[in-house]
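Step one of this worksheet: look at the structure below.
Every protein chain except one is present and positioned as in the full complex.
Moving on to subunit A:
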């Protein structure tokens, strides 16, 4: 009405009209200060010549302020009590086995978390994956320099490749009846998933454990595969375990009764290895 654009050549008027409609969807963002520089410039240029949108932007701001003044409704003490009772009864009756729950893939957790959790620094799952990603930015079995040590031992190659796949979000969903207790347990460790993979040409059980900000994967492998390499045999005979590392990942090999355990962790983040518990198991 009063502020319709003056008649202009049709293409220009089309452009104006497109912008006029587009900008109407940005006016909340403008009023809320959620637009970037570029869009602010566009909006302000338009508002200078369009009273309808200018008024709308003003109303958006006023309305938002008015709504923010409204006090939050209070929960009545009676309901608070009832709610607490209900929760308490559910919590005691329903002994939900948290640790045994089939867990979903890392990808799923990532998509569930708010990006602000990453920025806020509290999102452990994101932090963990980011940390793992940062620690293994270019670790590929094809890279001869990084894999110099590992490439001589196929089982180490296999677990590194598998670890890398987990970091790449391809964490498999464990079967429902899977026992998630890993061979090695740490006080603050949390088992994320269990899956079956192949190491040294034979089946192996993998357990992903979160410890602090590190993703640690334990691979329980066959004894035959474990002792196949002479370097491993020698190291175990001498020191009780076998260790290898490069810039990003560390692999610790431990003999177990009738099997072997390979622990893959970001370098410098290897948890304490309780060898006495291992040999006893």
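For the reader, a short list of remarks on this structure follows.
Definition applied: a residue touches a chain if its C-beta (ideal position, glycine included) is under 8 Å from a C-beta of that chain, and two chains touch if they have at least 3 such contacts; residues count from 1.
As a convention for this text, contacts and distances are computed from a predicted model.
A chain of the complex is left out here; the name its UniProt entry carries, from "Glutamate/aspartate import permease protein GltK", "Sigma-70 family RNA polymerase sigma factor", "Spermidine/putrescine transport system ATP-binding protein" or "Bidirectional hydrogenase complex protein HoxU", is "Sigma-70 family RNA polymerase sigma factor".
Touching the missing chain, out of A:29, A:154, A:212 or A:240, is residue A:29.
When the full complex is taken into account, the listed residue touching the unshown chain is A:59, out of A:14, A:59 or A:198.
Where subunit A meets the omitted chain, the residues involved are 1, 20-21, 24-29, 32, 34, 50, 52-53, 55-56, 58-60, 62-64, 66-76, 79-80, 82-84, 86-87, 90-91, 94-101, 103-104, 109, 112-117, 120, 122-126, 181, 185, 190, 277, 280-281.
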